[in-house]
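Reading through the structure tokens given below for one structure.
Of the protein chains in this complex, all but one are displayed in their positions.
A, B and C label the chains in the order they appear, each numbered from 1.
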């Protein structure tokens, strides 16, 4: 049997060792014979560092997995079985800008929410669509597994503006939430099942089961009265919810919901952090530098434990697990971003949703949940409206569509401020936004 | 032919003379033989003042319409054909509180939006449901025409929590928007038609027609580039939209959309006004006092022109016009709040929507518009989520449902602030919120 | 003010005098200055006969309406305001074939239902789409008012396969049903209102109102217990419904529903009629010959009363009335075939439905009815499935799509019989089905 060919675009990422580890430990069931790490010229050094570590890891583990390093994406893609994308257009510098500029205006500056999320999408969507176009001609049967952020919005864009149907957007958040619940309840995570549904970074746990028994009310009571198992996501402070709020909401919010239900506090915290240790991008940049120092050590032959501090824990593992399940038709349930297809009533069939799926050889099949509960239905719709307008703006390069996306984002408090932030960010990111170069203004 | 019996609850309102004028001028086609003005004991003086003016108006006009004044609602309702409700639970004092408390927290304080809108609903819904219960037993065939605010939320509550089916919520906003467009385009309002759809105080003009030709793009261009015909609504400043925004939105926003798309500026303006001339309620209070002075003049036998400054222009006229159209099966198109029944795809069939209807003897029949455009669909959903939770809280008196409603309102920036505002407002309004007296907290 | 230009395609039809009469009597409000009667060369004689009568009628009435006769469709269409289509591709001979062939197989042979309806669509749709294409280039602002059968299916085809949006399909059935109810109840038709919804020739009366009071139950009881006011439609026998059936159905069926709920009896009756006086087409052919004899009489200057026997009473009048209401923005309620746009929940937004609309200058606006009642929802869906497949087959000329349409039609009892009937009818009609000339078979 022919081995599997994986292509990882953004292969020079600090996350790659986790991915390599994931493939190594699954080798018996998931025989990856070729792993191509692709990057752009600006990332050549990192690619070589990470690639060398990957090769040492594979040697150490004694699995016959070939590691290829290349800057030639097209060459890499030919006949790939799975393509994973973990790109960061503009690198952490761009992310820091996404964080700093909105903050100046008293607006949340964050990687995937608010103006920052919009600009990450504007920079990333065209590159991903370009990759889609390569996939279409070079490996049309491949699965595209994207974990570049904003993962939901990018899935939306791929579904609407490319010919690729086999696309999955991936996030480690639902896994993290389940792990966290397990800690809170002091049980094995395997015994828990959560009905996740919503959008990426806007996903809710509709019900929680322990050994098949619904324990939703108990869990909501615990969280509602302030019990917590500590942070789920590295970059989101674990502020308590107002007592009683989560119970009244009736479903489990995700950590990112704090940006919407606790905007004021989150903003305050962001401003304070930015002044002290720096924004998240700035912190991560230091962590990354340290990681790459470690990676260079020729004696390092495993994924270093320090990587877990980076914040993306389970991300690459989630990708391996998804590929594993597709390849082996494992039929486990994973929460991924995929064409909604009716699974959530208030999201259009042809839009992306983050939803529990059973993972089969035919891909993830979404499990239907009907309508979302009344109190959360509206916010989800609003973010979906934003995502659709943002995806369209990313493709069209139309200034006013971008202004519209910025204005209808619930974290931006006015059209005038939207315009100011938009103009400053368009200018700051102009090298990565070629589609806006000639955008017409009134 | 038996004449028509109208019962106006909140008959002592300063708007009543407009209503009386409306009935007088339509008398030939709409023979109102009895107009019952009902009020509560606290409103006795105003009722008498307004009632006396009403009688003078009727005499002056020489129409055989009998005016009845009473504090006994049940007596008035028996066999009514139409019941109009224009109540203000807690009077303008309560409205001023609705405006002042949120402002202290840097949150919009407004009659129908944000925390103020929530509390107006919490005070008003139980009274309206009580009236519904009287209607059910005393005049089950009557139409209930409500123009107490928040008119959409109240229609939602009546549809969900009473047995009354013949209910219409009324707002003067769509009429005002059309008038305003007419001024902007310098044409007769009659030549314009607008496809209105959305929710109360969150209604959009989907298309504009002049003499049956679609001129939507032209109108959006004009507004988008800053042209304006002055204020539509007395209490909403006519800030320009950011150039290009309305064009990108693709539909005509209503003045209240400024609270959502221009939150920062509106808040700033509210704070400034509160400091100078006082909040809107405080301004109106003075206007009202002046009006009542006028009303007392025994020589006044018509609706005084000063009433138009009050802000509710067309409101009572809209009510007369609606009653006229139902009574005569006139089949004109009016924009009202009614059971959606599928007319707007993204709103549940059994929820209230503000939508163009053809007005027949069988009541308003909603004209189907399919799905709202993507950019506005989300915000409308979010407000509908808020309205449903708020209506439920108003009925249940559950503290946490109220907290939930407050928190998911897009104008309230966090659960913690929601709680603070909620607690302060619950206390300030406690005389008008008997259902919350024994509300349990965690 | 410029007068109105009407173009009637199929102008040589025996119905034309009713149309002319309709325009004459509305002349004051609907000043038609040009009426172009268009026909094909084969219809030249009839066109001239009818055209001459039309001119005499106009002269007699002394209205300044110019009648033009032409075989040049393109010339006629230029700058038309309204285009009406009343064509019969293959004439009554083709209709007789549509009736006779299915009967041979023991299957309903009927103009608009079953195999006959399918073939009328296969012949007519391409011609109508051709007309649409002319309209698009020659009079893009014109309204297309089609009353060629099957009117619903043709509207579906225009909506899906042309660029014309301003299309209305017209049927006299709802008018006839209301007239009939008026007779049954012994009241003026004007006092009755019926909520019509469904598909063409598959429309239901959801509710009946007399002077605005719901009398649905009373009407269902009457019909359910066998009361009747005689035939509504000339060609459908007025068999009683099984006592209690209509009451249990809960809504008012239309006469054509007998083909579905009384198939056996209708078939029996058709077979008997075919043997005695001939099929409906054969009967009509004689009537038409007689009518044309009358029309030739140079002393005839009005619509002869004998036309009413023809079966299409109110048809042309319905067209005039619709045009009148659009032109004058009359805002009355008429039942027409139009883009559903959400008005009936179980029909796709972009499909044609027969539904009450308020008729405005902007065209008919559909009144939302929500979901159809459970017992009738299924049959309506099934016919809509048939209509969509049939429309597609008419456009594609694909043999197997036609076979599919025939097989899923609920009046055709098997795929094998479907094939036999299909083959025989394709052959019999081959001159009018150029799109099937080279259809591939397995």
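By definition in this document, a contact is a pair of C-beta atoms (placed from the backbone, for glycine too) under 8 Å apart; a residue touches a chain by one contact, two chains touch by 3 or more.
Nothing here was measured: the structure is a model prediction, and the numbers come from that model.
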Report summary line: Of the chains on display, those the missing one touches are A, C
**Report entry** Touching residue (missing chain; options C:36, C:399 or C:436)
**Finding:** C:399
Query raised in the report: Touching the left-out chain: which of A:70, A:360 or A:396?
Result: A:360
Report task. Among C:55, C:183, C:214 or C:247, single out the residue that touches the unshown chain. Result -> C:247
Query raised in the report: Just one of C:140, C:378 or C:434 touches the chain that is missing; which is it?
Result: C:378
Query raised in the report: What chain A residues would touch the chain not displayed?
Result: 193, 209, 211-212, 214, 326, 329, 331-333, 340-345, 349, 356, 358, 360-362, 365-371
Query raised in the report: For chain C, which residues lie in contact with the unshown chain of the complex?
Result: 224-225, 241-245, 247-249, 261-265, 346, 374-379, 381-386, 388-389, 398-401, 403-404, 407-408, 410, 413-419, 441-442
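Everything that follows uses one rule, which is that only the chains that are shown with their structure count from here on.
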Query raised in the report: Roughly how far is chain A from chain C, going centre to centre by Cα mean, in whole Å?
Result: 55
Query raised in the report: Between chain B and chain C, what is the gap in Å from one C-alpha centre to the other?
Result: 44
Query raised in the report: By residue number and range, which residues of chain B touch two or more other chains?
Result: none
